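Note sheet for the following structure.
With one protein chain removed, the remaining protein chains of the complex are shown where they sit.
Here is subunit A:
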């Protein structure tokens, strides 16, 4: 859980991958996991961040998510500060799946 401890500056969000399907998720204000970043809890409140931390640890132990960590969020835009995290939010800019009819895609 070493990556989980809050070390960032400014507003934070908590992200992870679901254990079963591996997809990216963010912790919501209801302390549930959403695949929609727009629903992410973003806060600078240290008490709330501690609670998010506890929630992340709990859900890892409960085998709901893996690879939990905090990300820095830009105060102005509400988007992740790090370039890599912006991609986790937006998904691939090119995916060959767009060439495949949706009805034959499992995912």
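Everything below uses one rule, namely that contacts are C-beta pairs under 8 Å (C-beta built on N, C-alpha and C of every residue); 3 or more make two chains touch, one makes a residue touch a chain; residues count from 1.
Definition applied: contacts and distances are computed from a predicted model.
The UniProt record for the undisplayed chain lists the protein name "Sulfite reductase (NADPH) hemoprotein beta-component", from the options "DNA-binding protein", "Xanthine dehydrogenase family protein subunit M", "Sulfite reductase (NADPH) hemoprotein beta-component" or "Bicarbonate transport system permease protein CmpB".
Residues of subunit A in contact with the chain left out of this view: 17, 19-24, 60-63, 66-67, 82-84, 86-88, 91-97, 99-101, 104-107.
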